[in-house]
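Below is one structure. I have some questions about it.
With one protein chain held back, the other chains of the complex are shown just where they sit.
Labels A, B and C are assigned to the chains in the order they are written; within every chain, residues are numbered from 1.
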């Protein structure tokens, strides 16, 4: 499921089926997202900087890192949906702005 | 650009064209990601919880929120690439695990 | 003002004088705290890990880092006050637990 729109729809359906929309106000989703970012941080905090990429390429860290990154992504997609923001369009626009700001 | 693979490739190219790979170790990318999460937080921190979704639906907050969410997404996509993690597969797997954990 | 109780009282008075208690619910304070953590991150994100301490010892980074750390501390102190948590006692207790958990 590499498509952000498909992820958004899947998260929307998942939330509705459980009646969880009432928990998904923007601030709560942001706090939840930071919780997942924190779990990602805990995987990496004491790894030597120069070796972190290599170490994270080995199991079980690789799968764990993928899970935490997935959690961050899912809350981000859900937050965008709640705010009515087109995340894909926003990312495309931002990449264009970045390319203008930092000429290659 | 709603496809995570396309975003990954665009970020990879953007980084390579500027010779920025040397800055993109996992810890630095995580710290940068938290910086963007912080900017997202600053948009919402003092909004009353019950009104945040409505307020964020209006300009200029809507566009600003989209920009910060895009930044979080782009660093997340880049981090996954550096770690060799398939973010789309991880998200799909995590949604399946969530559905098993929380039966509708 | 190195005493946490004095900081708590100063923040409490500052907030009351401006009638800002109504903004200081726990979630809003946490979101604000993350905003400040994000600003701290932005100062360090692209510094090479091995040189960050030396670079941060020079101006203007040193003063900037102090400002962002102060902001994090002030929101943390304020959050503890709102929650009725004795932050100094909690820190002392945690240090004792850490010493038991990780024998020297």
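Assume contacts are C-beta pairs under 8 Å (C-beta built on N, C-alpha and C of every residue); 3 or more make two chains touch, one makes a residue touch a chain.
If you're wondering where the values come from, they're calculated on a predicted model, not measured in any experiment.
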Using the whole complex, pick out the displayed chains that touch the missing one.
A, B, C
Looking at the full complex, which residue from A:8, A:27, A:78 or A:94 touches the chain that isn't shown here?
A:27
Even though one chain is not shown, chain A touches it at residues 23, 25, 27-28, 31-32, 34-39, 41-42, 44-46, 49
For chain B, which positions touch the chain that isn't shown here?
27-28, 30-31, 34, 49-50
Please identify, in ascending order, the residues of chain C that touch the omitted chain?
1-5, 7, 10-11, 14, 17-18, 25-28, 30, 33-34, 37, 40-41, 44, 47, 49-50, 52-53, 56-57, 62, 65-67, 69-74, 76, 79-80, 82-95, 98-99, 102, 104
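In this text, only the chains that are shown with their structure count from here on.
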Chain A-chain B separation of Cα centroids, rounded to whole Å
5
Among all residues of chain C, those touching at least two other chains are 27-28, 31, 34, 49
